[in-house]
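Heads up, one of the protein chains got dropped from this complex, but the rest are sitting where they should.
Entry: chain A
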Amino acid sequence: MRFVIALLVFVSIAAQAVIETYEFSDPALEERYRQLSAELRCPKCQNQNIADSNAPISQDLRRLLYEQLEAGASDEEILEYMVARYGEFVRYRPSYDGATLILWLAPLGLLVLALVGVVATLRGRRSMSEEALLDPGQQQRLDELLEQAGQDK
């Protein structure tokens, strides 16, 4: 058991060591590096951003990101550069355009649809309860019957 724990500790240290660090000339660049690398998706490993991934492609992209930041590229330029090569897939926050519009609008659309559904159901229920009401004659008869039943006891 102790051996297993030791092994686990060892393995996790080895995995951490693969992520390299870069020296930035400006702390602001480092902050943007952190944001962008968290927002760019690793093309190889699908469900990791390039900040967390050990895939060789992620290492390349991190180095590229570092170089471009140091060269003074804007966030938009960097994202455009990545999308031109790896497609919209690399962005965890896709842009607003024709193909991705449905992604952005679908949640809103579903919410509206759900609200319409709820309103329609509630209205239907109310009209049903109105229908179920008795007319004055029936109500009188019901009261009489109830009274009668009470006396019978």
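By definition in this document, a residue touches a chain if its C-beta (ideal position, glycine included) is under 8 Å from a C-beta of that chain, and two chains touch if they have at least 3 such contacts; residues count from 1.
Note that contacts and distances are computed from a predicted model.
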**Complete:** Complex minus one chain; that chain's UniProt name from "ABC transporter permease", "Type I-C CRISPR-associated protein Cas8c/Csd1", "Multicopper oxidase CueO" or "DsbE family thiol:disulfide interchange protein" is "DsbE family thiol:disulfide interchange protein"
**Asked** Among A:Arg34, A:Arg85 or A:Arg141, which one is in touch with the chain left out?
**Response** A:Arg85
**For chain A, the residues touching the chain missing from this view** = 43-44, 46, 56-57, 60, 64, 83-87, 89
